[in-house]
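Comments concern the structure below.
All protein chains but one are shown at their positions in the complex.
When the chains are written out, they are named A, B and C in that same order, and each has its own residue count from 1.
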Amino acid sequence: MNNEQIIQQMKERVFKANLQLPNEGLIKLTWGNVSEINRDLGIIVIKPSGVSYDTMQVKDMVVTDLQGNLLEPDSLRPSSDLPTHVVLYRDFPAIGAIVHTHSVHAVQWAQAKRAIPAYGTTHADTFYGNVPCTRDLTEEEITKRYEEATGEVIVETFREKALDPLACPAVLVSGHGPFTWGENVTKAVQNSVVLDEVAKMATVTEQLSPKVTRIDQFLLDKHYYRKHGENAYYGQN
Amino acid sequence: MNNEQIIQQMKERVFKANLQLPNEGLIKLTWGNVSEINRDLGIIVIKPSGVSYDTMQVKDMVVTDLQGNLLEPDSLRPSSDLPTHVVLYRDFPAIGAIVHTHSVHAVQWAQAKRAIPAYGTTHADTFYGNVPCTRDLTEEEITKRYEEATGEVIVETFREKALDPLACPAVLVSGHGPFTWGENVTKAVQNSVVLDEVAKMATVTEQLSPKVTRIDQFLLDKHYYRKHGENAYYGQN
Amino acid sequence: MNNEQIIQQMKERVFKANLQLPNEGLIKLTWGNVSEINRDLGIIVIKPSGVSYDTMQVKDMVVTDLQGNLLEPDSLRPSSDLPTHVVLYRDFPAIGAIVHTHSVHAVQWAQAKRAIPAYGTTHADTFYGNVPCTRDLTEEEITKRYEEATGEVIVETFREKALDPLACPAVLVSGHGPFTWGENVTKAVQNSVVLDEVAKMATVTEQLSPKVTRIDQFLLDKHYYRKHGENAYYGQN
Partner (left out) sequence: MNNEQIIQQMKERVFKANLQLPNEGLIKLTWGNVSEINRDLGIIVIKPSGVSYDTMQVKDMVVTDLQGNLLEPDSLRPSSDLPTHVVLYRDFPAIGAIVHTHSVHAVQWAQAKRAIPAYGTTHADTFYGNVPCTRDLTEEEITKRYEEATGEVIVETFREKALDPLACPAVLVSGHGPFTWGENVTKAVQNSVVLDEVAKMATVTEQLSPKVTRIDQFLLDKHYYRKHGENAYYGQN
């Protein structure tokens, strides 16, 4: 497969993944964006900015280098969140795709400026521990380099908490909303689906049992490692 | 394009926009109404009153002058909320379309008689600040000129708070529900979609963090001006 | 039109109305039932008991006299709630159709044993005042004549509160769920739709404003009489 074919397939996957967001009920209007990276070719493919999902086509997907520079003539403008994706791809070398949504239940926690506690096995199956929430950005960060700083504060959060981005493939940006990622675009979208579901579960769990605590570490381990790592025994591989 | 063609197109847009309301889950039954104004021709096109969405046709849309007088023979009766639309068009000269719904989450805030605080960027992308709630109408206003007074109390709210109707294209009428508007009918409907979504987010944000405060002014500025005004850089234009 | 044709049309309307219940999201499985009365012919048509909505046919609708006695050979067994319908038709002479559902939000209030307060105009457009909740049934009422006693406690509630069944075409049976009715089957189903919607609104209204009170009487009057009675000016008639 030549480079052109590889890029065409990336565009098709990114296009299809973007359409999944409204179909899964994760976004309204043109909110949300999905990108995929090919580290060998040094390119990122991302959704164009503000194009209606009704009229968007595969060829509208935007191709950039790893710094976010446009690589194709007559390219549409990329998602305004591209600089956030660029930073995450740079500092999280294991990830292959990124999804940003404004899914209702995850945003509720982001606006509350709280991490989502690991209250159950649904959470533990995908996220190895609480899903963290970043600190607020400063005025300078917001006014001078907003989207880049958004990526940086995510990286800072993972570094300070010593989190592995693939073990916890999601974050809440304070006052804003969720980013998720994964080894590939399918996983990254699934992680957005799971995140919103566990956010919805956690809210009412607290309402029903205000003193509830997160699940035991050994239950967290059990469920996470049933599905991930060398000794995984979930699925067909 | 002659006037007849212009009016026909307005009817088609207003008809289609009304059908969007149940399709987007914003209303039940025949609740809700959409209108569009053409200030050059001095006409308003609005949904007829109480006609089932299943049988409603383009030709049923009602054409009035800027005072709300019917302009076509054999016209159906216009939405009973027409006088509210007339007042808003008169006092908000920049708006081109109005939408009224009883969408669940916005109504919940209207019934609670509370403005929706700007708790996050989803809100800030569309509404530059809190979405205000009017005062209650007086008995005299309600009994003597209810629909007109509804428009006037909206205008009063925006004047007292020095709000720009296009910077905050939505209001909650106390004990009643939301009105949204926009430069055109597409935007006005989108604003109803966004309003209900941010209302739903805000409720649970408060539940999760009872002491949460609205987002910083500079984050509000950043998100609003990413999408609006001269320096906007969201979308393709 | 002869009696046979009238009954056939009743069966078609009742059949179609029953299918609306799951389509409107008001029920799961085979919960819920709809009936219609023809007082001239002295008959009631009601859904059969426990027949799956996937296989149910028009001819399965059950025809009874005004005491609930089966009138057709090879009739299926009627809804087990038929005796409740019989009592309501007997004591509420103005109603022409009855709907019983287990719609989630109305049931939440019924289980909380609380009337739904008239918190806004969405409520007032259909229900002239709070939607009442019955007292609990006694052990004797439940064990000896449960379904009949359910109808009687509804009638008792309306009599004690001096409510007009057409002005408040809904009730919550304590610990159980809602019944709605109307002049005809279309209205009765619509009233179930509205009831669940206003129940959902009211819950969060209280959450957002714990001290909120019901809307002013003059606003209640205004909205109710916009749509009902001699001076109504909503709709096309």
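The working rule: a residue touches a chain if its C-beta (ideal position, glycine included) is under 8 Å from a C-beta of that chain, and two chains touch if they have at least 3 such contacts.
Computed from a predicted structure; not experimentally measured.
Engineer: Return the single residue from A:66, A:166 or A:201 that touches the missing chain.
Structural biologist: Only one listed residue reaches the unshown chain, and that is A:201.
Engineer: Looking beyond the chains shown, say which of C:19, C:58, C:94 or C:142 touches the absent one.
Structural biologist: Among C:19, C:58, C:94 or C:142, only C:142 touches the chain that is not shown.
Engineer: Using the touch rule from the top, list residues of subunit C that touch the missing partner.
Structural biologist: For subunit C, the residues touching the absent chain are 28-29, 31, 48-51, 76-77, 80, 102, 104-105, 107-114, 136-137, 139, 142-143, 146, 175-177, 203, 206-207.
Engineer: Which parts of subunit A face the unshown chain closely enough to count as touching?
Structural biologist: The list for subunit A reads 119-122, 190, 193-194, 197, 200-202, 204-205, 207-209, 212, 215-216, 218-219, 222, 226, 233-236.
By definition in this document, only the chains that are shown with their structure count from here on.
Engineer: Are the chains arranged, by touching, as a line, ring, star, complete graph, or other?
Structural biologist: The chain contacts form an open line.
Engineer: Could you tell me the distance, in whole angstrom, between the mean C-alpha positions of subunit A and subunit B?
Structural biologist: Distance between chain centres, rounded to whole Å: 33 Å.
Engineer: Which positions in subunit C are in touch with at least two other chains?
Structural biologist: none
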